[in-house]
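Only one protein chain is missing from this complex, and each of the others stays in its spot.
Right, subunit A next:
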Amino acid sequence: MVRFKNRYVLCEVVSEDPRCRQCIEDRAVGLAVREAIARAHGDYGLACCSVSFTVKYLNAYTGTVLLRCRKDFYRLLCSALPFVRQLESRNQRYPCFFNTLHVGGTIRTCQKFLIQYNRRQLLTLLQNCTNEEERRSIRQSVLSCSLTEEQSQSGDEEDDDDTETD
């Protein structure tokens, strides 16, 4: 038996409008990406990418989206992602764009990258914050994220735990 090889594209939805967050949902994201592929690569590209295309994971709060497509055609998907310009749901449209963070072969590598990426983002936030109140809250969240990870992922990612807790 051979397995079908996929590529997982991790991207973040960037929007000026804070109301766009409520718009981030499975169907809307999938439709917008499909539309962009159809515009950029036509019927052929859309059919190639649609083979196993799904939105695997979606976090409306942080605006993170994980897309899956077949390995042979992920270049078509990646090249079409910059052409997504708006999300539409419930007859409302909000301009936004997709920022590709990572392309991985498994969900697991994408998750690892996302955890690392978010931790790095917290540190840059800590450097850029202006008043003492923000600084304290961010410090709190840095501490809490490393603590919860040790508890929840003790079975999953044991090799990473000792480096991340100190």
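In the analysis below, contacts are C-beta pairs under 8 Å (C-beta built on N, C-alpha and C of every residue); 3 or more make two chains touch, one makes a residue touch a chain; residues count from 1.
Going forward, contacts and distances are computed from a predicted model.
As stated in its UniProt record, the chain not included in the shown complex is "Ribonuclease P protein subunit p14", which appears among "tRNA (guanine-N(7)-)-methyltransferase non-catalytic subunit", "Ribonuclease P protein subunit p14", "Proteasome subunit alpha type-3" or "Osteopetrosis-associated transmembrane protein 1". Per the touch definition above, the residue from A:A38, A:C78 or A:L101 contacting the chain not shown is A:A38. In the full complex, subunit A touches the omitted chain through residues 37-45, 79.
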